[in-house]
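Every protein chain of the complex appears in place save one, which is left out.
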Amino acid sequence: MEEIKKESKFKKILSAVTTYIRGHVSDVASYAGLVLCLIVFTITSNGRLWSTYNVSVLLESVCVYMIVSLGALFVYAMGYMDISVGAQMGVYCLLMIFIINATGSLLLGFFVMLVLTLLCGAFNGAVAVWLKLPSIVTSLFLMFLFGGIQYLMVESTGSSIVSTDYDFSIFLEPWVIILSIVVVAGVVFYLFNYTKLGKYTRGIGANELTTAQCGVNTTKWKVIAYMAFGVCVAIGSLFLLARTGSAGKGTASSYAMDVMLALILGGMPLSGGMKAKVRCALVGSFTYSLLSNGLILSGVDTTLVYFIKAIIFMIVVILSCRDRSGLLPR
Amino acid sequence: MSMKSKIVNVLKRTGLTLAFPALIFVVMLIITLANGINYYVSGIMVRQVVTDATLTTIIALAIYLQFKNGRFDFSGGATMILSAIIAGNITLQAGGNSVMFMVLSVLFAVVFSVLTASVYIASKVPVIICTIGMTLLYESLTYVLFDAEGLSIISRVDMVLFGRVPYIFIPLVIVLALFIFFTYFTTEGRRAKLLSGNQKVAVSIGIRENKNVLITYIVCGVILGFGALVYGSQQIITTQSNLSTSSILFSYIVPVFIGMFIGKASVDAVGVVAAAVGMEFLNYGLDCLGVGAGGYQQIIFGMFMLAFYAFSAQAGNIKKLLNKVVAKFTKQEKKELPDVR
Amino acid sequence: MENETILVCKNIVKRFGPVNALNGVDFEVRRGEIRGLIGENGSGKSTLTSIMAGMQKATSGTMEYKGKPWNPSTMEQAQEQGVCMILQESNTVRGCTVAENIFAGQISKFSKFGVVNMKKMTEEAQKLLDSFGVGRIRAADLIDRYTFEDRKMIEIVRSVSADTEILVVDETTTALSFDARELFYKLMKRLAEQNKAVIFISHDMNEILEQCTHLTVLRDGDIIGHLTGEEMRQPGAPEKIRYMMVGREIGDAYYRSDYDTSHEEEVALEFQDVSVGEIKHFNLKLHKGEIVGFGGLSGCGMRLIGRAGFGLEKLTSGSVLRNGKKIKDPLTAIRSGIGYVSKDRDTEALILSASIADNITFPSLDALSKFTFIDPRKEKKLVKREVDRYLIKCNTPRQLVSTLSGGNKQKVSFAKWTAKGSSVIIMDCPTRGVDIGVKQAMYAFIAQMKKEGKAILLISEELSELIGMADKIIILKDFAVSGEFMRSPDLQETDIIGSMI
Partner (left out) sequence: MRKFFKKVLLFVTVMALCVGIGTSMVACGGDGGKVLIGVGLYQDAGPAVTATKAFLGGLEDELNCKFEYTTLSQTDEAANKTTVQTLISKGCKGIILTMDLGMSSIIAECEKAGVYIGGYLSDYETTLDSIKDNDNFVGTVVDGAYRGTAWGEHIAARVIAEGYKNIGMIKFPAFAFPHQNEMDTAFRAKIAEYNETAADGDKITVQATTTELNFSTLEASYFSENPDLDAIFAMCAGVDFVYPTMVSAGKTGIKLYTAGFTTSESTLADFGEGKCIQELVFSNVEAITYPVVMLLNKISGNEFADNPAQAERVDSSQIIIENSADLELVRTKSIYCTGKLEDAFLSAADVKALLAENGGTYAKLVETVQSMTIDDLAAL
């Protein structure tokens, strides 16, 4: 009798778990991807994944992705993309080096960068609306513009790489990195879940017309969302620069795509809307960094790394983004 | 409509479409001359513009075919690159010629397109995300296949016939004809149009979407195959990673949008050709000015793109404004229902 | 005399996940009849007919058509065999020509080896259009050029052919203007006279009673009963039908029962010399505690007035004032206490992919936010209040709106504004596609709002609704006011129709 009861209780829990999983496939899939990577890499790397040194390395590389994709959350929640981020970050890094080398002040450099990111945010948000352009066009424009500027900036120095002797070591301390991630994530979590900004950006992504009819000045909030992204880009650029103290023509160029891939891995729908969650950025960017780190640690041939990454990406995506309505999703 | 007005109409439309490249040409000519460069117009320029514009047109049409049907396909670039690598290397190893290269390019591009479409249909993942995934997959294969050497056959004259004048017109004509034939004259092309207009309704009327997507992808694959042929015949292809093929795609996307706009005056495919020619006039002019690559080229290109977009987005408003002014003078009340029902 | 049976459904069951949409329905269609199908939203009428027309498959059960087993896999196939269905929503494809729309499902008819003969297709389409008496619609034109009614006609032309044996009309007429409706009715009659069958789904009781020869009532996936033409004409039939539909007494208090047209003196919303779109120099004072109704054929401009009142349209002259302040955009409108229930519920009024709670609180966020912080507890309280007020049927307020039925969706879009505490509410067709039970509740809420001193601008395509609810009815025709009627027990639809057409 007792046993039967136990069994039925177990069954109940099991069925509750399965129904939860069924209802939250996309959430579960992104976590499952991360956990799976952790477990597999732990084994294949002979445990080196968890050596103190590697954890600090992982932290250092994940921090920029995480901060930038946390900011990108606001933009992606609206169903937009910003493909200019990479080029922007490259220019910011260079600019900061120039300013630091000229004045010795990191603060001034950061401040100038912040102003620029806010301007770009306003541009992406407002100009797109005023000119009635899809925002991908303005960001494409910014990508060309900043890409060109980055190129010219490096060229103007007569060297292929620009560097500074400023001591950034404080930014590489693990506790500073963790603290920064926690603070940024905390602020984003707050903004995203408990303020108008988060709710409106998701609303714009889900149904812009309705959102506008609920008294939301969509243009204004688009600009704010892009600006919030800008702030994160500025912080991310600072950490990126701190890592090497130098920048060149290709610095950060891959970030636009990296951030997008990270968010998708975290379960973010590119159409934006209500399914956008803070964990998309956290889980996604962590999985993304982990993949590169773990695959190399596991001694996978470099030519196969891309292939394995692609397969993992497809699996996560199929699990998390599958659309069950009858029509083929666009 | 009388025969005469029909002819006038056709001429007018053609003129409007051709105005874009003509304008760019004249502007670039003036700028180069003003800078003391007298070699803008030359035989090399014609050859260069023709070969580049052909490649641009083919790739742009492949992007456009999906775009037109409501899908944004990230994987086009990767499909093309991978097909070119496989087809090219097999042809090399077999000691084949251009025709074999062409056949294999088309074959592999179709195979990969069908694969993409099948994964899309089976997985039901939104098309952008799905094709991003397939792009990563195809890019990763460039490392695995043929010792990651990519493809370098540009100097094999016997293999790259179709990348050069005059044979380059063969893939161009085939692709143009295929595109126009498919979108305007075939059953599936018409169905694709209905699907892109209103997916839900079209499906409920009884159009089988899966079949249509598959067929559209096959056609797109053929176009991409010719793209691979020309691309592989003109450029050295190296391994690709982290969506680098999408930037190849992006670099050809501007003619798509411009073509869509100027194509309104005539047939959209012709618009794409005109846009491609126009863009190549621009590029070649920039080359002559010494800013054909590097920072300035990017900035100029970006500015040009934004300006064009901004203009075309406002074109409706400008037209409306003109109409209003005209209406005021002629006191003709338009009987047009407002947008609101 | 009983006519020949043409289609028989036996024990049809349809399940959507855990929900049973139809639990073993037996249904027969006979030649020569126009069978009305009535029931609340979610009662299964559309599910049943769409199974007959091949749009979806039954979970179990069998069908027989003309004495043979009937199992159409697509609408196209069903249509070829003579069963066709006209859907509620617009079902045409933009960016394509009329001809393409008409033959969308049959392109292969005009194809040889995959190549289409567009010329032939256009000619055939034009012939069809002519035969339906709508030759003014040109087959070669883009469909975008035509109005909603015309597009509906094009759908009919697409669906109905000489081979049509059964025509299913799913709530199509609500969206149509008077002329188009008449054309529609004529077509139905003609088909019935030709010894074919029509299945007619509508929420409009009057329409059903006038047009149908037989009636079947559905409730919660079961057939409750059948009425013959005679039974339908008997006095008291509407009440009886309503009872069958809802399963309880609806009573007399369907519309407002009082004829009290008094209101407070204070003006709640004023249109001052407003010109918007084709409407020129429109003036109106809406007072507190007043319900002003707007009526007219669709496309007469009444929707524009509602949109202008909420700051959604750009005015070419004049202004909309509330408490002396100009309403420039939805934000100023909401801040000054105006709410707007859009007609396009799924695309404008609601975020379908968001939860009930999110939808209800959305307009209130601005007010809830304190130093950027929105207290989730306050949100929760607000949502609970509204869900309780409207008795929105849901498991949890975190349920997605897309999972709700039409009536409950509409309740959510009402709740948005009561949550915000709006004192002027502009309603554009608030009971469109809503079943009787919810409709009654809605009318009660509207009457309640009036009592609370709220000002209501009620835009409706249903005259009976206006007569039943509004203190003052303004009829528009071709973007100009063509008639004004005060509330009175004697006011009849026939009095008003004259000024509409």
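Labels for the chains are A, B and C, by order of writing; each one numbers its residues from 1.
By definition in this document, a contact is a pair of C-beta atoms (placed from the backbone, for glycine too) under 8 Å apart; a residue touches a chain by one contact, two chains touch by 3 or more.
Note that the structure is predicted; figures quoted are calculated from it, not measured.
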Displayed chains contacted by the hidden chain, counting the whole assembly: A, B
Hidden-chain contact residue, picked from the options A:Ser253, A:Ser271, A:Thr287 or A:Ser320: A:Ser253
Selected residue (touches chain absent from view) among B:Thr51, B:Ser196 or B:Ser266: B:Thr51
Touching residues on chain A - with respect to the absent chain: 31, 35, 38-39, 42-43, 45-51, 53-54, 57, 60-61, 64, 151, 154-155, 157-161, 163, 240, 243-254, 292-293, 296-297, 299, 301-303
Interface with the unshown chain - residue positions in chain B: 39, 42, 44-45, 47-48, 51, 92, 143, 147-149, 152-156, 159-160, 163-164, 234-236, 239, 284, 287-288, 292-294
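The rule is short, and it goes like this: only the chains that are shown with their structure count from here on.
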Chain pair with the higher count of C-beta pairs in contact (A-B, A-C): A-B
Euclidean distance of C-alpha centroids - chain A vs chain B, Å: 31
Contacts with 2+ other chains: residues of chain C: none
Chain A - residues contacting chain C, complex: 191, 194-197, 199-200, 202-203, 206-207, 209-217, 273-275
Touching residues (chain side chain B, partner chain A) in the complex: 70-72, 119-121, 123-130, 132-134, 136-137, 139-141, 143-144, 148, 199-200, 203, 209-210, 213, 241-243, 246, 250, 294-299, 301-303, 305-306, 309-310, 313-314
Sites on chain C touched by chain A in the complex: 310, 312, 329-331, 333-335, 340, 342, 347-355, 358, 362-363, 365-366, 369, 372-376, 416
